[in-house]
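Dropping a structure here in structure tokens format, bear with me for questions.
Only one protein chain is missing; all other protein chains are in place.
Just so it is clear, A, B and C label the chains in written order, and each chain counts residues from 1 on its own.
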Amino acid sequence: MSTTAVHGLWTVAAGPVDRIPAPHIEYAQLAPTLIVVGAAVLGVLVEAFVPRKARYHTQVFLAFAALASAFAAVVALAGAGYASGKAQVAAMGALAVDGPALFLQGTILLASVVAVFTFAERHLDPKAHGNRVDSFAAQAASVPGSDSEKAAVKAGFTTTEVFPLALFAVSGMLIFPAANDLLMLFIALEVFSLPLYLLCALARRQRLMSQEAAVKYFLLGAFSSAFLLFGIALLYGYAGSVSYAAIADVVDGTVARMDPALAASTGNDALLLIGGALVLMGLLFKVGAVPFHMWTPDVYQGAPTPVTGFMAAATKVAAFGALLRLLYVVLPGLRWDWRPVMWGVAIVTMLAGAVIAVTQTDVKRLLAYSSIAHAGFILAGVIATSKQGVSSVLFYLAAYSFVTIGAFAVVTLVRDAGGEATHLSKWAGLGRRSPLTAAVFAVFLLAFAGIPLTSGFSGKFAVFAAAAEGGAAPLVVVGVISSAIAAFFYIRVIVLMFFSEPKADGPTVAVPSFLTTSTIAVGVVVTVALGVFPQYFLDLAGQASTFVR
Amino acid sequence: MENLIALLVAAPLLGAAVLLCGGRRLDKTGHWLGTLLAAVSFGIGAVLFVDMLGRPADDRTMDQFLYSWIPVEGFQADVAFQLDQLSMTFVLLITGVGTLIHVYSIGYMEHDERRRRFFGYLNLFLAAMLLLVLADNYLLLYVGWEGVGLASYLLIGFWQHKPSAATAAKKAFLVNRVGDMGLSIAIMLMFTTFGTFAFGPVLGSVGRTSEGTLTAIGLMLLLAACGKSAQVPLQSWLGDAMEGPTPVSALIHAATMVTAGVYLIVRSGAIFNASPDAQLVVAIVGAVTLLFGAIVGCAKDDIKKALAGSTMSQIGYMVLAAGLGPIGYAFAIMHLVTHGFFKAGLFLGAGSVMHGMNDEVDMRKYGGLRKYMPVTFVTFGLGYLAIIGFPGLSGFWSKDKIIEAAFAKGGTEGWILGGVALLGAAITAYYMTRVMLLTFFGEKRWQPAPDPDTAPSVEPGIEVHPGDMPHPHESPRSMTIPMIVLAFGSVFAGGLFSLNESFVTWLEPVTSFEHGHPPIGAAAVTGATMVALVLGVALAYAQYGRRPVPVVAPRGSLLTRAARRDLFQDDFNHVVLVRGGEHLTRSLVYVDHSLVDGAVGGTAAAVGGLSGRLRKLQNGYARSYAVSMFGGAAVLVAATLLMRGV
Amino acid sequence: MSFPLLTLTAAVPAAGAILTAAVPAARRTAAKWVALLFSLATLALAVLVAVRFEPGGARYQLTESHAWIKDFGVRYELGVDGIGVALIALTALLIPFVIAAGWHDADPLETASKRWRPTQGFFALILAVEAMVVISFEATDVFLFYIFFEAMLIPMYFLIGGFGDRAHGGSDENAAAQRSYAAVKFLLYNLAGGLIMLAAVIGLYVVTGTFSLTEIADARAAGKMDMATNTERLLFLGFFFAFAVKAPLWPLHTWLPGAMGEATAPVAVLITAVVDKVGTFAMLRFCLGLFPEASKWATPVILVLALISIVYGALLAVGQRDIKRLIAYASISHFGFIIMGIFAMTSQGQSGATLYMVNHGLSTAALMLVAGFLISRRGSRLIADFGGVQKVAPVLAGTFLIGGLATLSLPGLAPFVSEFLVLVGTFSRYPVIGIIATFGIVLAALYTLVLYQRTMTGPVKEEVRSMPDLRLRELLVVTPLIVLLIGLGVYPKPLTEIVNPAVEHTMSDVKQQDPAPEVEAAK
């Protein structure tokens, strides 16, 4: 429930009142979010009351059910036309229920479903003391290597809290691209960030790195959200409101009643510009754009791989959703101010991501940098500031998130004594030892590289075409160059897997349960489908590409 | 009747195909098949000849259109034949001499296990050569042109296991390719000028275009002729070509193929007539070559190389004649034919001698052979008399006419050309006498057979045991008969042709003919020629007939040494072309690797380096990440403000 | 919408690829036969295409058109003109030989793990390449073409990098390194080219709003769609760059020798005789078809580059020590001729260039495959390791010689026709360039004959003394090629008839007339 609403109540409350009018909430249209939040709360209760033995299955079921039904709700809403005709602002202006929001929520939910599968995978690690174990710490609280940890492992503890945490994160992500005022934006950001900080710290193997990742992510995340908040403050100071519509009106100068204070503040563009820049920065941090990208490699590497996949996919989707809404709804009036800046950011991001990735030696870091480069490509689409721009970005996000999750899922399979073998040298000759796994990973890499007939190509073409039409031809050229550079290191991995002789002490490929298998399968199917027959999804994205105000 | 023309080519072509694809089962009979098909071709030629004689002189040209070869927009190339007096002359010469040499080879190659393939190649050559002279357009002629080049490549290198042979073959092909370049450029010029390259239209419409164009075309044709006919500056391959089996030298490198250049020039007479400059260049090239070849011929001790030099020089005569225009064309061809007889005869004789002498080729190790191989001696002797132009024999008629024509050219160049021709006659007499004396007269200077590895050319006739004395003997029938036939040709052909100028009148419709009138009168020229002849013979006799000949060649005068090295032309090629080329390619290989490729590799390396440096920024310290974020934020804000200019 | 013959022609090899890949590891030979049968089926279909194609008819025939990606203005549009027919025929013809020649190239080493199935992979990849090449010859939609133009890199890349020459002993670590280096180089060069092209493709879409070749061509012909000069030039450069890398044109050629040297002979044939043809084909169809003005604008530079390729490639071929690299550089020289013919913008030149694509495919295939047989016998690619082979293996030597003679375009063999046409076509508009290019024929003779002399003639080397002559399988591979070389050299009419109309269309695209002869010839 949003501030304007509260404000409204307050003004009414002047004078004696016997009853408080309840704010009007469209529960049906907020159903997806509500379902997930509810499930998350339920999950906490499960932790409290369900016996340890049954928790795992309960949680997995709960999470899956919640996400699935939430997705069903999204589909229902879209089917009911909220994506196009009946698009509106709900919850007293706090949340938008429109095409982009629903499309992105759908994407996030699907991605989370497959991500949760990898969370729940328990067939990769060898049994510890007869207990199947997943990739999360037996007991996060116990010090690595300590007796308590050993005891926990022996007792077969598992951190089933990851599921509620994930659900909380998802709920935040669902709100983030739908947020229609800055406060909501901030809250959503925190709601999905905080659980992620925790999830990062919960790796079963290499816990030091895991905790380090968590610390870095947390500190830098908090740091950036502080900037975001300050930006919000300044914007509020400029417009006297935090609702997107109101700010937009002020920016466009189409405000209804101009009180003297407002007149005074609107006189001062610095507030607007600085505020906008800081908010922008907060979002760019989340999408991992240069120069706010530096957390990405470390966190991606340190976090438990399923979490990495989840973050890399869902967070990006949510963050870009919010970015789109901010730029297209709040600041279109400022287009001529932020576009050049974003140009710079996009160019630097594309190039830096691609270039630095060339010399990486760790698969997860490699993927991290490639995700940075891709953020750059998506930014190119964002900059287009046109309907095609929006739809292309939406499509790209959908395509990209599944490739990412699939790729990280494959990473979880390649293991040696020390857990996942993420150092590239260990991947040598993988193609000889288990051609199928290598082939699948190759498909994902080719999609990243944007080879035709993969979703990566369709997405890349979409955003570049949009950018070119939006008059950003130079961006396209830079993008093309950096994809050429990027191609180099994707190819390097393929060379390693197929053309170099397997090492004697090389890693083995674990045989996963249906969970991870289905995750990877979905990844491959979506990758190829969006590569060969993208039209349906392009239509979807196209219809979903108008924001409400 | 016309439809027979294609058969002329088809017969030997069939032979080649069968023999080369037939495999081992044809080893027994292959040579007979080859010879038979050559003879068939000759038969058809004879029939056509008779038919042609039956027609009026102005309507003796037969055409046969087979099919349209390369039908492309604005480009008409047909496979069509044209048989007129000129090509008929060649057809008879080629098939006739060709058949004889097939017969000769049966004996000569008897002990070679690859004899079948040899006959296959010979047939291939006949087919190509006939295509060359029968084509009715320059492009088809080009096909034959390169075809004979291929055949000669295969035959020179027939004993491929000898590096020298392989090299010689390669050299011949390459030098010829340079000539071919000229021919193809000439054809392209014709196409752009006339829109066609068929003989009729092109030669019919020379009048309509500028003399410059025609000169260009003419010079390009001359370049082609130089390649094929071993004229300066493209003569270097002919000497080495003697690495091939002797019948090959006789057929291809004496009687027929090397005269293709003369054919080309005479065939294109109209073009040269219309461009005096080109014509003069032709004459000069001929004159230079006839001296060049003659001088080289004087110094060689290898009998075949000596004969090769003489071939070069005799073709020089023909080209000279062809460069004189209508007064010379007919005589060029006439000399070509007579030369075909006697030079082939001489080569076969040489082959027969080598056959009897364990394949010794060094004349200084012969001597007094006339007792041992009388037939060879007589035939060779008649050929000898013919070539030096002994009155009454073939060579006399043709060569004398050329010298007359050269003088008749008139003006200073007339005197110069005539003088050169005359001088050439003297030198010819000299070196041929030398060959004769060294080989058949004087005392025997035989030596133990050379060691096959070091021998210049080891022909597999009788197996050679190093160190045993040769026992000269007459060659088998199959070899001597062709020699005898050719000897007849060398004696009577010239006279026959000259009976009330029958040959000239025969060719006139094609080549057009004018009577040349030397300023000093024909008789005087003939007299001068006789003097030159006597001088040459006398000098040779003084040097080689009266005193014994040293087996090891004396150091000799500067000129002699130069001539032994083919007047340094090979050294020149080696230094300038071969060495230079090697350096060029080597440096290019370097360039390709280090520069062209390096440029790309460089960029890749640069990106890698940059990447390595940027990586360093990711130093693992959360606070430095924060710094970059803070800086980024600052830049972002500053940039936005700047955009607005606030 | 009639029977989708063209789709089928591409679908059959694709299906073959999948089936071949599916053959279980143990049944290696079965996989080979499956691949061979499917390639033969494709050949049959290609012949059918050639038969159904009417030279006099519409420009694009057997067309198919379905909606595909509306948002990008992309349609699944197929159609062939004469050039396409010729090249499809060439492709379909060569693949069976490639497969037969590579029969044993991909047999796994004993040490390899049981799940590793190189043989299936090898032949599946070859068929995949065939499918993609065929469809890119058929596509009349720029985007469709681009997709397969790019996608075919992947299977090629695995073919080059994954299957080395037995000459280097399959498992030799160093050789493997060189191989993957060559493969990566191949991929990066072509990918870079392709990405530049992608920018141009996007540009084209932005400018025209469609990808349909016919639509754009018609619109431009009707003057409805006029691009700004600079836009057109930039787009042209984007396209041309990609094709020049593929073709390859100096100075973008350096990937070819490595790739052809390291790959097995059949794959090398696949590269130079089939895949690279897509580049030159695309120059004709897309560069000239879409950007006639820009093409004319760029012609001088391109002709010079082509000229450099011709001479430079030949000279480097002379300087090579490695048989396959020598052939590779020879190919660079030949591609120079093809490109020269295309941009000479005369009907002789372009017909010549098209014939050249076909003939060069045949001649290189013949030469390279025989070279492959030779190399596999001796286990070395170095020219210096051979000598006197003709003594012990005369048939091999003979076929090698014929291949060589075809390479130096001896009259009577197919390449002569095309080469001469290209030269005439160029000469009639650019005499100087034509004359310089003629030097190429001398150099060609040089490198071919040097190669033959050093390997085949001279005293017999100890190592080759026991070398067997061509086996039946090998003979079956080589003979048809030689027959074709001679046949098309003596009677090229069937080919020219198909090609000529297409060439006239291209000429009208670029609005060019052949220069008229200087004078009207008599009778």
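As a convention for this text, contacts are C-beta pairs under 8 Å (C-beta built on N, C-alpha and C of every residue); 3 or more make two chains touch, one makes a residue touch a chain.
Definition applied: contacts and distances are computed from a predicted model.
S.K.: Under which of the names "Sarcosine oxidase subunit gamma", "Peptide/nickel transport system permease protein", "Monosaccharide ABC transporter ATP-binding protein, CUT2 family" or "NADH-quinone oxidoreductase subunit K" is the non-displayed chain listed in UniProt?
M.R.: Checked against "Sarcosine oxidase subunit gamma", "Peptide/nickel transport system permease protein", "Monosaccharide ABC transporter ATP-binding protein, CUT2 family" or "NADH-quinone oxidoreductase subunit K": the hidden chain maps to "NADH-quinone oxidoreductase subunit K".
S.K.: May I ask you to name the displayed chains that the omitted chain touches in the full complex?
M.R.: Hidden chain contacts in the full assembly come out as A, B.
S.K.: Would you indicate which residue among A:21, A:81 or A:237 is in contact with the undisplayed chain?
M.R.: Of these options, the touching residue for the absent chain is A:237.
S.K.: Which one, A:102, A:138, A:179 or A:198, makes contact with the chain that was left out?
M.R.: A:198
S.K.: One chain isn't shown here. Among A:21, A:81 or A:144, which residue touches it?
M.R.: Among A:21, A:81 or A:144, only A:144 touches the chain that is not shown.
S.K.: Among A:54, A:80, A:155 or A:208, exactly one should touch the missing chain; which is it?
M.R.: Residue touching the absent chain, from the options given: A:208.
S.K.: Where does chain B touch the missing chain, residue by residue?
M.R.: Spelled out for chain B, the touching residues are 615-616, 618-623, 626-627, 630.
S.K.: Using the touch rule from the top, list residues of chain A that touch the missing partner.
M.R.: Residues of chain A in contact with the hidden chain: 3-4, 6-7, 10, 140-141, 143-144, 183, 186-187, 190, 194, 197-198, 201, 207-209, 211-216, 218-219, 222-223, 226-227, 229-230, 232-234, 236-237, 240-242, 259, 261-262, 264-265, 297-298, 301-302.
By definition in this document, only the chains that are shown with their structure count from here on.
S.K.: If you count the contact pairs for each chain pair, which pair has the most?
M.R.: Counting C-beta pairs in contact for each chain pair, the top pair is B-C.
S.K.: Taking the mean of all protein CA atoms as the centre, name the chain whose own CA mean is closest to it.
M.R.: Central chain is C.
S.K.: Which integer distance in Å separates the CA centroid of chain A from that of chain B?
M.R.: For chain A versus chain B, the centre distance works out to 81 Å.
S.K.: In angstrom, rounded to a whole number, how far apart do the mean CA points of chain A and chain C lie?
M.R.: 46
S.K.: Please work out the Cα centroid separation of chain B and chain C, and write it as a whole number of Å.
M.R.: Chain centres of chain B and chain C, defined by C-alpha means, are spaced 37 Å apart.
S.K.: Two or more other chains in contact with one residue: find those residues in chain B.
M.R.: Within chain B, residues 604 contact more than one other chain.
S.K.: Considering chain A alone, which of its residues make contact with at least two other chains?
M.R.: Those would be 488.
S.K.: Please output the residues of chain B touching chain C within their complex, sorted ascending.
M.R.: 20, 67-75, 139, 142-143, 145-147, 150, 153, 157, 160-163, 165-167, 169-170, 173-174, 177-178, 180-181, 184-185, 187-189, 191-196, 200-202, 204-205, 208-209, 213, 581, 584-586, 588-589, 592, 596-597, 599-600, 604
S.K.: Given the complex with chain B, which residues does chain C contribute to the contact?
M.R.: It comes out as residues 188-189, 250-251, 253-254, 312, 315-316, 318-320, 347-348, 351-352, 388, 390-391, 398, 405, 410-412, 416-417, 420-421, 423-424, 427-428, 431, 434-435, 438-439, 441-442, 445-446, 449-450, 453, 456-460, 490-493, 496-497, 500, 503-504, 514-523.
S.K.: Along chain A, where are the residues that touch chain C in the complex?
M.R.: These residues of chain A touch chain C: 391, 432-435, 446, 449, 451-453, 457-458, 460-462, 464-465, 468-469, 473, 476-477, 480-481, 483-484, 487-488, 491-492, 495, 498-501, 534-535, 538-539, 542.
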